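All protein chains of the complex are present and in place, except for one that has been dropped.
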Amino acid sequence: MGKVKIGVIGCGNIANNAHIPSYLNNSEAEIRYFCDCVPERAQNAVKKYQCGTAVSDYKEVLCDPEIDAVSVCTPNNMHSIITIDALMAGKHVLCEKPAARTYAEAVKMQKAQQESGKILNIGVVNRFNDAVNKIRQMIEDGELGEIYHVYVSFRSHRSIPGLGGAFTTNAISGGGVLIDWGVHFLDIVMYCTGDPSVKTVSSEAFCRLGKKIEEYTYVDMWAGPPQMDGTYDVDDSITGIIRTDGPVISFNGAWAQNIGENEMFIDFMGDKAGIRLQYGGGFVKYGVHNKMLSKTEYQFRSSDMFQNEIDGFVRCVQSGEKLPSNIDITIKTAEVMEGIYQSARLHKEVEF
Amino acid sequence: MGKVKIGVIGCGNIANNAHIPSYLNNSEAEIRYFCDCVPERAQNAVKKYQCGTAVSDYKEVLCDPEIDAVSVCTPNNMHSIITIDALMAGKHVLCEKPAARTYAEAVKMQKAQQESGKILNIGVVNRFNDAVNKIRQMIEDGELGEIYHVYVSFRSHRSIPGLGGAFTTNAISGGGVLIDWGVHFLDIVMYCTGDPSVKTVSSEAFCRLGKKIEEYTYVDMWAGPPQMDGTYDVDDSITGIIRTDGPVISFNGAWAQNIGENEMFIDFMGDKAGIRLQYGGGFVKYGVHNKMLSKTEYQFRSSDMFQNEIDGFVRCVQSGEKLPSNIDITIKTAEVMEGIYQSARLHKEVEF
Amino acid sequence: MGKVKIGVIGCGNIANNAHIPSYLNNSEAEIRYFCDCVPERAQNAVKKYQCGTAVSDYKEVLCDPEIDAVSVCTPNNMHSIITIDALMAGKHVLCEKPAARTYAEAVKMQKAQQESGKILNIGVVNRFNDAVNKIRQMIEDGELGEIYHVYVSFRSHRSIPGLGGAFTTNAISGGGVLIDWGVHFLDIVMYCTGDPSVKTVSSEAFCRLGKKIEEYTYVDMWAGPPQMDGTYDVDDSITGIIRTDGPVISFNGAWAQNIGENEMFIDFMGDKAGIRLQYGGGFVKYGVHNKMLSKTEYQFRSSDMFQNEIDGFVRCVQSGEKLPSNIDITIKTAEVMEGIYQSARLHKEVEF
Partner (left out) sequence: MGKVKIGVIGCGNIANNAHIPSYLNNSEAEIRYFCDCVPERAQNAVKKYQCGTAVSDYKEVLCDPEIDAVSVCTPNNMHSIITIDALMAGKHVLCEKPAARTYAEAVKMQKAQQESGKILNIGVVNRFNDAVNKIRQMIEDGELGEIYHVYVSFRSHRSIPGLGGAFTTNAISGGGVLIDWGVHFLDIVMYCTGDPSVKTVSSEAFCRLGKKIEEYTYVDMWAGPPQMDGTYDVDDSITGIIRTDGPVISFNGAWAQNIGENEMFIDFMGDKAGIRLQYGGGFVKYGVHNKMLSKTEYQFRSSDMFQNEIDGFVRCVQSGEKLPSNIDITIKTAEVMEGIYQSARLHKEVEF
């Protein structure tokens, strides 16, 4: 086949910062459509990138028989709808994370993938991050021994995005800090520890600091500024414990908390050695060597994980290759997240 | 009454570093006995402190009608036995923490206190720490708003005490890092947040790094060195989540872990402000003031918490005063700890 | 009225870095003239900003009946002349700080304002700085108790601007570090402590390090390089004490000194708490809370003080609003500065 013809559906931040430039860098791909329900956004993309056609209805993209694949970069509430439509229309799909707002939606997407036989990858982009892959390799090689506990910290002082908007409206996003940040952290854990199956989840979620929108104090706001008459009904912080058939996972996450530290890391605790990964950065390995305690920092050239993700997707479309970001694997993360929100709602542990 | 006559039962570290010097500094107290099942230890104390009589059987102390009160500073397995005997002999008791190895033992101690009408305080010494009391006051004054979540971190790289000895033998100690360190941290949380009642506990405990005693690598060992043929059957690390009728409490603790950070703190997360207490040190308050985010460090003179504890106990003996360290309040911490160990054994959440 | 039509008189640093971009950002303002006695500068502004007409005689601007207001951004010696002409021509005026070279000139400007009834604001831009306003609010709210002493430090190692040029020629600038930097610092003090009246001033000024222009050693020079045959007859450092009906103010200032520290701050000493403001940056509050000494740092979003100043001026023109930067209030700072230079000349205290 020739170049993979792409439609980008949803022309917001993640499309402009990640998907589009990566497709443009890939000589096997060609963007044919920019689609956004806000027509101006699609038109701006056409102008800026000097290619493609601007449309506002994603079905136009799906009707074009020349299109091979689409990137779904919309708010979370449209993920499953567009993805399923696209698969049924015979298109391969790269859908941004989280797969969907709920596990039920994700399951429908998986079924559509199976029925259509097309590729469905989820944008769990950290599976294409070099540091993450190096850790995964070290665990697989047995360097850490048995990983019995992973502690996940995605805690920030003030980082609620677009307070009052799509990010903080449950009907659109499906959740707050867990579904926005936690999905990445948990997916890294799943990926590095062999995608274990979940047995129990006990958690609590808090919707506190963003509740009175006008009183929320912050320095910078991503996807801001706040909409004073908007909705805020999602988790700004969350905590819990997950038992799996692999390691126990405990976690604390916060988009906002009254502790002024940004602690964004994952601790892999093995019985031979351990690793602390700074999210988005490097990692340190703590071990034992010749009866000495050792602490090792690593330096390495890092490739662009978004480019890797897009290159991988284009390759899948061309060859049928199945990546670790495919729906059958990543749906487990959706399941865990469903369990977390369910336990938080019930205020008791849920079993799988 | 005249001076309070004291018998010190158990002449190890905690007696020599804390109880004995504090009694000597208190002009209302007089140590009459040093008791230890290792006769040499009791004799050394008599020599060093130039007072009292050395005995090896604690019942000798209890038989002396002149003795008003005893400090129980033995390993955990003897706490309930000696405390109950002492109360029944009409003595007031200050028993080192934890109250006992198990909740059942603690309940028996409480019953003996009720029957005897004597004072029974537990050595939850942080209730006499100035920083802790200042935090408690700030919470009570509403400065933090509602405390909805407390995260407790008692994680150290390498700190297993006396590997193979009393501390790491479950039959003697009743547990590892939770019962040795966690008791202090959880007791601070209970004390500062109004001693809430526990509703559910889900936790997992790990016995990993000390298991092969000869392979355990460390730099310093408190209560060491390792006994190569000793027992190691307790938790070296632990994690979990506790729901109460007050805040949710989540925790990570480790005597030993393959993460080379010592993170010993408690985060009180309120909806108005938050506090991070460095265990054994100061604290920082994070809040909001005139639409600014604020970070406040405090300086203050600190009194000796062990002296405060002993002075308080002596005062109780003289006046019948009831302190926040009395058994009726502190038994709640024993109950929580029981729940944590039970959930860890069952690998599922327990409800109260 | 429609958009406010503006003439910018003087197209040097402060015009290009502050006034012009802020007018361009204000949808209610429209720049019609760029005026500079160096024709090239005015022409460059027209080219760069794609608007307005370039003129070299400010009277042309004043003659245009469509012009509502002017920004006076010339060297200090022209401030009073142009401002008075502009007011008499019926224009509103925003005049850069200092109001004038001397108090006498400032008084004439004030009279012209009163006669004309037009707005006359002085460019004491720190009155539009968020940190300054937050401090002022805290003082007004009584958080610091009574401010009894303010210490003002505007000391730099090597910062004489344009050595030999307009800045260092007394006939043009009216003074050195005091009139260039001190005016900002003293104005902040006046503004934050309720614009108190001055009672006595005792001070000494030094003209030392720039005197032999060719020997002056420096790393960078703002408004430089040195003109070897230029004039240097102003204060490069200054010190003194001011009694007011509010706090006592003591100060040390230096454009250049043989102490290699840049200490640019204001200490507000109250009997309840104190604040150190880092000039152009944030501030720290030192207080007492529950018998502890506290140190609090604040984080907040800062708006652009120059934009605020210009927006405020445009609003004044439209509505007649009187801002704290109007001549009747800011003339007090001119009076203090006059007193400082007078005391330094007489080598004794002057009384008001």
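Labels for the chains are A, B and C, by order of writing; each one numbers its residues from 1.
Everything that follows uses one rule, which is that a residue touches a chain if its C-beta (ideal position, glycine included) is under 8 Å from a C-beta of that chain, and two chains touch if they have at least 3 such contacts.
Worth saying up front: this structure is predicted, and the values here are computed from it rather than measured.
Chemist: Can you list the shown chains that the omitted chain is in contact with?
Modeler: Counting the whole assembly, the omitted chain is in touch with B, C.
Chemist: So which of C:D57, C:E115 or C:E351 would be touching the chain we can't see?
Modeler: Of all options in C:D57, C:E115 or C:E351, contact with the hidden chain holds for C:E351.
Chemist: Using the touch definition from the top, which of C:G240, C:G312 or C:G339 touches the missing chain?
Modeler: C:G240
Chemist: Please give every residue of chain B in contact with the chain that is not shown.
Modeler: Counting only chain B, the missing chain is touched by 299-301.
Chemist: Where does chain C touch the missing chain, residue by residue?
Modeler: Residues 144, 148-149, 151, 157-158, 199-200, 202-204, 206, 208-209, 217-219, 237, 239-241, 243, 248, 250, 252, 257-261, 267, 269-274, 276, 284, 286-288, 291-293, 295, 347-349, 351 of chain C touch the chain that is not shown.
The rule is short, and it goes like this: only the chains that are shown with their structure count from here on.
Chemist: Distance between chain A and chain B based on Cα centroids, please, to the nearest Å.
Modeler: About 43 Å, centre to centre.
Chemist: Can you check how far apart chain B and chain C are, centre to centre, with Cα atoms defining each centre and the answer in Å?
Modeler: The answer is 61 Å.
Chemist: CA centre of chain A versus CA centre of chain C: separation in Å?
Modeler: 51
Chemist: At which residue positions does chain C touch at least two other chains?
Modeler: Touching at least two other chains: 299-300.
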